[in-house]
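Of the protein chains in this complex, one is absent; all others appear in place.
Naming follows writing order (A and B), and every chain is counted from residue 1.
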Amino acid sequence: MKMLLEGSHAVAEAVRLCHPQVIAAYPITPQTHIIEHLAQMVANGELSSEFISAESEYAAASVVLGAVATGTRAFTASASQGLLLMTEVLFNIAGLRLPVVMVCANRAVGAPINIFCDHQDSMALRDAGWIQLYVSSNQEAVDSIIQAYRIAEACELPVMICMDGFFLTHAFEPVDIPEQTAVDTFLPPYQFSRMLDPKKPMTLGGGSEPDNYLEYRAALHNDMEKTLDRIQRVGSDFSQQFGRGYGGLVEGYRLEDAEIVFVGLGSLIGAVQDLIDQLREQGQLVGALRLRCFRPFPAAALVRSLSSAKRIIVMEKAFSAGAGGIVATELRAALYQAGLSIPVDNFIGGLGGRDITPSILEQIFHTSVSSDAAIDCRFINKDDMSHAEGNATTPGEGD
Amino acid sequence: MNNNSQHEIRFHGRGGQGAVSAAALLSLAAFEDGFNAQAFPKFGSERRGAPVEAYVRISSSPIRSHNQIYNPDVVIIQDSTLVHSEPVLEGLKDDGLVILNSDHLAEQRNNYSSGALWITVNANQISEELLGRPLPNTVLLGALAASTGWVSLAALEKAISHHLVKKGETIVTANINALREGYRIAEQQEEAIS
Partner (left out) sequence: MDTRDQFRTNVLTSGHRACAGCGEAMAARMVTDLIGPDAIYINATGCLQVFTTHNQQSAWQAPWMHSVFANSAAVASGVEAALRARGRSTPVVVQAGDGGTFDIGLQCLSGMIERGHDVLFVCYDNEAYMNTGVQRSSSTPHAVRTTTSPPGRLSEGKHHLKKDVISIIAAHHMPYAATATVAYFPDLKAKVEKAMSLKGPRFLQVLSPCPLGWDHDAALTVQISRLAVETGLFPLIEMEYGDVTGVMRLARQRPIEDYLHLQGRFKHLFGHQNDNGNVEIRHLQALADARIQRYGLLDAETEWTTASAAQTERHGRGGYSISAVKQEVSS
């Protein structure tokens, strides 16, 4: 049924439809509304789950680890410092191959402490062995959670749905909440294949040594790469059944003859698409590509979509200090590997919740097309913000 | 006002005045009327008395942007002291609308003359009378409905009944009365102006 819901509420509705038997969480802004709604559903008897108020995010992640290993479907959510506090356990969940699903309500990481949106938290977890899907709307968040369980359970790997804190979690938007029967068809009940059971005793998480550790870790990498197909397939199964799709791994917008292509993740892409329409009206051959799946990295899909571009503008809300933009760096590597030498301009902005306004986006476009050399990594800093309403200056000038 | 394009409304209030709830109610009502709608707060810590902003987009086509609103068609100012301390009119469209919670009309208009139309409603007094507390948000929503026609009074009433159901029937009724009173006053003012 189509409803106007707060993003967090919509997420809770999607989680309810997936029947997690155990939910564990620890509150952190901007994730709190999600777990408050779930706690209320459990209290009202609308959701039959064990709701565990953990004493930390670290414990919350550990609780869902134990719950999935004991044959149930489980859910948790966190953000920012909380996600980083989970780090050790999240690596462990992936190593144990437990199909846990969680939501990251993307938020900046301190210091300085900041409760607002950027992607630094989940990006820091990119090597944990979790599938990461970045959503661009609350409808996509709902649909991706349902897909996430199916992907996770088919691949026995955990999935993190990354949704922009506040921009999505706190926004009221129309969302079509699927029918329970339809979700039940799409997502049959599940039990972990190596679950803890006295009748069939197994040892999980035992020690390893130099003579076999590498093979375990290599298998994790190989299996992660194999999930690319699965993510695509689950996405198309979903759109067949529910009539909504998000491109699986990447979602293009007006790419047909695009010479200049914006690449980005998350809720920012809406404003980018608005800009593309505007620039197209002015006769510019521009398009946009949204990276929905960041882990595993869909190098082939990106190369396919971008091979005819003349210039690529990567706009991201996180960076690796001392190295630069994360998505841009990986994209450049993928293009190089494919023998393509397309200049990739990298802009870092929107950190700590700062809005990337339409005029800033437009300015980025003009800066990019007027620059001879590729822009390695440029922060859209405060001075650019103040000049953004005019369009005389160049983002990051004087850095 | 133009009914085909996207409408952008910016709420200015102080923590505790219900700006964020008002934005949510407005989006729910617009959705009830069959439009696409989006509402969200300017993100800040929750502190009573601190300046608060909230945004609503109403559109007949899907809304893609998640940006804050920089060029609103309407600003709703829930606390008149904000006019002096916050850039509440920044980016307001030239033919825009200001709905102000105040008992002074002329002074405000003279100080901030632009092409914008000003509607003032003494929403504090009305809400004190009807709700027993100065909670201006539903009164001002009524004024918005009357002066723009972007949402129906019926849809707003339904949104209030739904949104405030947990607070009890008395509160719902009082808020609906406040809404209607705001609608009535704004309607009168518009007639007087035109």
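One rule holds for everything that comes next: contacts are C-beta pairs under 8 Å (C-beta built on N, C-alpha and C of every residue); 3 or more make two chains touch, one makes a residue touch a chain.
In this text the structure is predicted, and so the values were computed from the model without any measurement.
For the chain that does not appear, the touching partners among the shown chains are A. In the complete complex, the hidden chain is touched by one of A:112, A:207 or A:283, namely A:207. Touch with the chain that is not drawn comes from one residue among A:79, A:96 or A:327, which is A:96. Contact between chain A and the absent chain runs through residues 21-22, 24, 48-50, 52-56, 58-72, 74, 88-89, 92, 96, 196-209, 211-212.
To be clear about the criterion, only the chains that are shown with their structure count from here on.
Measuring from the averaged C-alpha position of chain A to that of chain B gives a distance of 34 Å. Residues 4, 6, 30, 115-117, 164, 166-168, 170-174, 267-271, 273-274, 353, 355-358 of chain A are the ones that touch chain B when the two sit in their complex.
On the side of chain B, the complex with chain A involves touching residues 23-24, 27-28, 31, 36-41, 43, 45, 63-68, 70.
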